[in-house]
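A single protein chain has been omitted; all remaining protein chains appear in their positions.
Moving on to subunit A:
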Amino acid sequence: MTKDEVQGAMEEDQAQSKKGLKKQQKEAEKAVKKAEKQAKLAADQQGSEEDDFAKDRYGVPPMVQSQQKLDRVLARVEDLSPEKADQLIWLRARVHTSRAKGKQCFLVLRQQQFNVQALVAVGDRASKQMVKFAANITKESIVDVEASVRKVEQKIESCTQQDVELHIERIFVISQSEARLPLQLEDAVRPDGEGEEEGRATVNQDTKLDNRVIDLRTTTSQAIFRLQSGVCKLFRDTLTNKGFVEIQTPKIISAASEGGANVFTVSYFKTSAYLAQSPQLYKQMCICADFDKVFCVGPVFRAEDSNTHRHLTEFVGLDIEMAFSYHYHEVIDSITDTMVQIFKGLRENFQTEILTVNKQYPSEPFKFLEPTLRLEYTEALAMLHQAGVEMGDEEDLSTPNEKLLGRLVKEKYDTDFYVLDKYPLAVRPFYTMPDPNNAKYSNSYDMFMRGEEILSGAQRVHDAQLLTERAMHHQIDLEKIKSYIDSFRYGAPPTWRRRHWPGESVHAVPRPPQHSSDLHVPT
């Protein structure tokens, strides 16, 4: 070791000890500061607990056990508008989101599909502790708030009530939600595709259905259920006004009603029964019993083992049945008018709901004509021929051609709903009445919505003689349909028609696909 080196080592030692000293000093200072801080905090807490002037303005009240009946009027979020400015109101709502920022806390309060921004800020009404309490309320908890309504200068884009906000003066938690939610409501209403692009979460169908209670709280679900209810109400109202009678039909039946295929068998005590896959038979009975015009709204069960939005195992059927006097167009006019009334009712009374659903499931506005456009099959063929489709005159429309036709009709007439009349006799069942002017065609029709068939109907042959001829033409074993033919031989009404109408009119508005375990429609 050279001298130089020794000196260097000593210097290093000295330097180290100097560093150590500094460190110790710093730590000591830190400890003092910490102690001071703690003391201050404790003092603060003590002090604030002592002078929390807003103590009775917040908290968790005892569980509502109907101890007292308050005459308190609760306002509704959807009614909060600038006209209510500066009023003091009570409101019960769910905490949709909360965000604390320094001395204030922003809450979004939600009621069904409507929400409003609320604010708790330290001031002469609310203390620091109250703000802290509000910030710690878990999402989806139910709260009672007393607040004054204030107009805002800048619109609140994130809420449905954009022109007002609430300044909370009292806040009580009525029912606390767990802190961890299985799914976030904002994620559940995010449109498909948007989440992937921005790296945001979306919720899988399975998760939604496993937690249906929370999923049903989303604005979209709220709107869809209101629309379903609206369609049924409009259907009932329109038909009742037209003199139809609503009937209730059995749903557990002893024999399969239509064909026998696609029917659910259920055990019925010592024997088995079937779930009704159409109220058809009962409607026919009513017509034969001179009811003249009947309709029914009810569940229909079909054992369809395919996964498309047009093959559901359970759905709500909107069925109508009517006798006509001279021409089956009386029936078409009646049905199309009912549809138009439903469309108009939805347009006039359910605009908010349609817009809400559109946010998650974007779609073009539904367009229709009044009176409804009626085209004949030959016209449709001419349009398809001009568009370059090759098909025979008496050929049925394939699904792609139906869609193409829908687009062509939309382009020319700008309507999403139309009737296609006079189908070729060859593609219809043997009991379809032939066209009086051209034996190649028949008195039958389909109705289309957005390029998909939603309803099909026809005038039926009610003459035993003609029916036998038609059956023989189709090479159908007469023995098998003897009872059907005989029912006309022994005096059925001279002219009547029937057709089943699946409850697909809900398609007037976009409907999210539904899980097979979740097809209960509350109507």
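By our rule, a contact is a pair of C-beta atoms (placed from the backbone, for glycine too) under 8 Å apart; a residue touches a chain by one contact, two chains touch by 3 or more; residues count from 1.
We take it that contacts and distances are computed from a predicted model.
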{"item": "Chain not displayed: protein name in its UniProt record (\"Multifunctional methyltransferase subunit TRM112-like protein\", \"Protein JTV-1\", \"ubiquitinyl hydrolase 1\" or \"Sperm-associated antigen 6\")", "value": "\"Protein JTV-1\""}
{"item": "Residue of A:234, A:286 or A:381 in touch with the missing chain, whole complex considered", "value": "A:381"}
{"item": "Contact residue for the chain not shown (choose from A:329, A:403 or A:462)", "value": "A:329"}
{"item": "Touching the absent chain when the full complex is considered, from A:114, A:368, A:431 or A:448", "value": "A:368"}
{"item": "Missing-chain contacts mapped onto subunit A", "value": "327, 329, 343-344, 347, 365-371, 373-376, 378-379, 381-383, 385-387, 408, 411-415, 421-422, 437-438"}
